[in-house]
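The complex is shown incomplete by one protein chain, all other protein chains being positioned as in the whole.
Chains: A and B, in written order; residue numbering restarts at 1 for each.
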Amino acid sequence: MTSDLATSAARVDEGGAGRPGRAGRAAAWRAALRWESGLVLLLVAVILFGAAESSTFLTGTTFFYLGTDIGYIAIMALPMTLIVMTGEIDLSVASMLGLSGAMVGFLWHHGWSIWPALIVALLVGAVGGALNGVLVAKAGLPSIAVTIGTLTLFRGMAEVLLGSLTVPAVGDPQFPGSLTQIGAVPVGGTQLSYSLLFFIVLAVVFGVVLHATPLGRSLHAIGLQPEAARFVGVRVNRIKIVLYIVSGVLCAFAGILLTLQNASVSYNAGNGLELTVVAIVLFGGVSIFGGRGTVPGVVLAVAIVGALQMALTQMNVDPNVQNIVTGVLLLLSVVVPNGGEIVRRARTRLRRRSAGG
Amino acid sequence: MTAQTELGGRGLLGGSAAGRLSTLLRAREAGIALLIVVVVAVTAVNNHDFLSASSVQQLLTGAALIALLGVGETLVLVTRNVDLSVGSVLGLSAYVVGDLFKNDHIPVLLGFVIAILIGTAAGALNGFIVTVLRVPSLVITLAMLYVIRGVDSLLVNGKTVDPSAIPSAFTEVGYRTVLGVPWLAIIVVVVVAVAGYAMRSFRSSRELYAIGSNPDAANLAGVPIGRRVFTSFVISGSLAGLAGALFLALHAQVDNSAGLGYELTVVAAVVVGGVAIFGGSGTVVGAALGALLLNTINQALVASRISAFYNEAIAGALLLAAIGVDRWLSLRVTRSLTSAQGAHRDV
Partner (left out) sequence: MPETDNPAPGAGPAPHAGAGAEPEPRLVLEGAAKRFGAVHALDDGSITLYPGEAHALLGENGAGKSTLVKILGGVYLADEGTLTIDGREVLFGGPAEARDAGVSIIYQEPSLFPDLTVAENIFMSRQPLRGGRRIDRGAMNDETAAIFARLGVELDPRRPARGLSVADQQIVEIAKALSLGAGVLVMDEPTAALTSVEAARLFTVIRTLRSQGAAVLFISHRLEEVFANCQRVTVMRDGRFVRTALIGEVTVDDVIRSMVGRELSALFPKSPTEPGETVLEVESLTSRGVFNDVSFTVRAGEIVALAGLVGAGRTEVARAVFGVDRRTAGTVRIGGEELPNGDPIAAMAAGMALVPEDRRQQGLVMDLSIEQNVALASLARLRRGGLIRRSAESALAGDWTARLQVKYGRLRDAAATLSGGNQQKVVLGKWLARSPRLLIIDEPTRGIDVGTKAEVHRILDGLVAEGMAVLMISSELPEVLAMADRVIVLREGRVTAELGRDEADEDSVMYAATGQLSGAAA
C-alpha cells in the first residue's frame, strides 16, 4: 500500500484533501467551536476534580498562586499563537525570558536603578525578536532552526551576563518591594495576581487583533495560503518581523514579571519552558501548519493546564510526573481532530479492498 | 550554432557546476573537520594539556552520546520529520536498565538489549502515530517528550541508581579504552560508519532522502513513504535507547534528569553538521562531526580558562552561522547551476 503519506507529506496529499478539515473555513470554524466547547467541558472537569481531591483547591489563595505560576508562561503563549498562525514557530521564548531577567539582574548588580534596567530588558527583547524576524522573513531561513539557534544564543548570553550569580547577590540591595510584592500580593480587592491580570488584558488585545482586524485576517491568509496573501498586497515579511519583535518584547516582559515575583534571578530562569508554551498553544487548537486557531482556545488551554498543575501539586504529585498530563493533553489535541480523517481513510481502503477482491 | 553543440554546451556547463556543488558538499564535512582541528590547535597552543590522552578521550566521550542520537535524528530529519523525544527516551532506558541491574541483577548484555528495545518501542509508537494517524511529528514527539519523561519520573519516584548497583563490566564500557580510544567512542564510530555507509548504499535509505526532498515525487515514484518514515523513527528510538545504556555506563548513576533537554542540542548539532531541517539532504557523518565540534568548543573554553558560561552563546551563534552559510551556499549553487544554463539559453 503506497498511498500512506507521511505527515510531512500530508499537506500535499492528492485531491487537495491534505490538511484535515480541508472541507473549508466554515467547517473549520464549527470544528474550532467544537474544540473550544470540548476545552470548556474539560476545564469544568478539571475544576471539579481539583475540588474533589483537595479541600484548598477552590480558594482565593489557590487562584492567586495559579496566576503567579501560569501568568508569565501564558503571556508568552499569546505571541506564539500569532506566530504559529502564520506557519512559523518561536522556540527562543523561554531563553528570551531568561535573558531579560538576567539583564535586569546584571544591571541591578552593577548599581543601576530598577526602571532603566527594566526598559533595557524590554529593548533587549525587541532586538532579539528582530534578529529572529529578520533571519526568518528576510533571509528566508526555517524558523525552527533559527529559533533553536537563538534559544541557545539567548540562554548563553544570559549565562555570560550572570554566570553562577543569583541576583540580588550578597551585598546587592533587594529589588524594590513595591515591585516584588506582585509575587505575594494580589491586585487590590481581588485574588487576581498581577501577571494573570496582564495576561488577561493582553489576551483581549490579541483576541481582537486576531479575530476582528484586517491584520488578523492577514495572519489567517498568511498561514493558509501565503502566496494568495502576497497577491492581495499583504506584507508577509514585514508582518512576520513585527510578530517576532512583539514576541521578543512580551517574553522579556514575562521575564521581568518572573524576576519580580521571585525577587531574584539566575541565568537559567524558565529553562525548557519553550516546549510548554508550544504545547499550550497547540492544545488550544492552533494548527501547527498555520492559519487555524483562536485566542479563546489558547486562553482555555492556559486555564486547563494551570488548574491541572495546581490540582496535582496540591495532591503532592511530583511536578515531573505532571509532564505525563501535559503530554497526553497535547496528544489528544492532535489525535482527536484527526479522528474523522482517519476513519475516512480507513473506509476508502476498505472500499478499495472489496473492489479489488 | 547547431543544435548538437547547443545541447552539448549546456551539458558541459552543467557538468562543471555540478562538480563545484559536490566539492562544496564534501567541503561541508571537511570544513567542520577543519574547524575542529583549528579549535583544537589554537587551544593546544595555549594549553598543552589539551592534547593529552585523557583530554582527547574526554573530547570523544563527551560528544559520543549526542553523536549517537544525531545519527537517528539525521534519519528522521532527512524525511522532513523531527524526533524531539530522544532525550526522554534516553532517560527512560537509562533508568530502567539501571534499576534492573540494581534489583534484578540482570546480565550486562541483557542490559544493552533491554535498553535498545525500550527505545525501539518508543520509536515504533512515534512512527505509528506519525504515519498512520498522520499527526505532525513535531507535535507528537513533543507530546512523547513529556509523556516519557513523566513515566520516567513516575518510575524513579525520588530514587537513584548509584555506581555500587551497576556491574563493573557494564561501567567499563564507559571508561575503558582500547589503544587509547574509549570503548564508548568506538561503539559510536562503528554506528556512524555503518549508518553512513548504509545511507549511501541502499535503496531504502536513498528513499528517505527522496521523501524529504519531494514527498509528492516520492509518492509518484512508488516509494513506500509510510513504511520508510516509520522505520526512521524506529531506528532513532533504538539508538536513543542504546544511548541510554551508554549514558548509564558513562555516569554509573542515573536519576530522572538523564538526557533532559538533549533533544534541542541534538537537533542543533545535526544542523551544524549540515543536515537540512526541512529534509532531503545531509549525512550521518556530518551530523556526528557537528556533535564533535560543539563538544570540542565546549572543552576548549574550559581548557582556555575562558568561562564555560560562554559555551552556550558560542554554540548558538555557531548554529545560526551554520544555517546562514547553508542558505547562502545553496542560493549560490542554485544560481550558478541555473545561470550556466540561462546564459546559454539566451544564445
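By our rule, a residue touches a chain if its C-beta (ideal position, glycine included) is under 8 Å from a C-beta of that chain, and two chains touch if they have at least 3 such contacts.
This is a predicted model, so every value here is computed, not measured.
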Could you tell me which of B:G91, B:G150, B:G241 or B:G280 touches the chain that is not displayed?
B:G280
Residue among B:I114, B:V223, B:A258 or B:V272 touching the omitted chain
B:V223
Touch with the omitted chain, as defined above, among B:A210, B:L246 or B:A313:
B:A210
Absent chain, residues of chain A that touch it
1-3, 14-17, 21-29, 208, 212-214, 217, 220-221, 224-225, 227-233, 235, 291-292, 348, 352, 355-356
What is the set of chain B residues that contact the non-displayed chain in the whole complex?
3-4, 6-8, 10-12, 14-15, 17-18, 21-22, 200-203, 206-207, 209-210, 212-214, 216-224, 276, 280-281, 330, 333-339, 341-342, 345
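The rule is simple: only the chains that are shown with their structure count from here on.
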Which positions of chain A touch chain B when the two form their complex?
1-10, 12, 91, 135, 139-142, 144-146, 148-157, 159-160, 163-164, 267, 271-272, 275, 278-279, 282, 288-289, 318, 320-328, 330-331, 333-335, 338, 341-342
Could you list, by residue number, the parts of chain B that touch chain A in their complex?
79-82, 84, 129-140, 142-154, 157-158, 211-212, 215-216, 218-219, 222-227, 229, 256, 260-261, 264, 267-268, 271, 277-279, 307, 309-317, 319-320, 323-324, 327
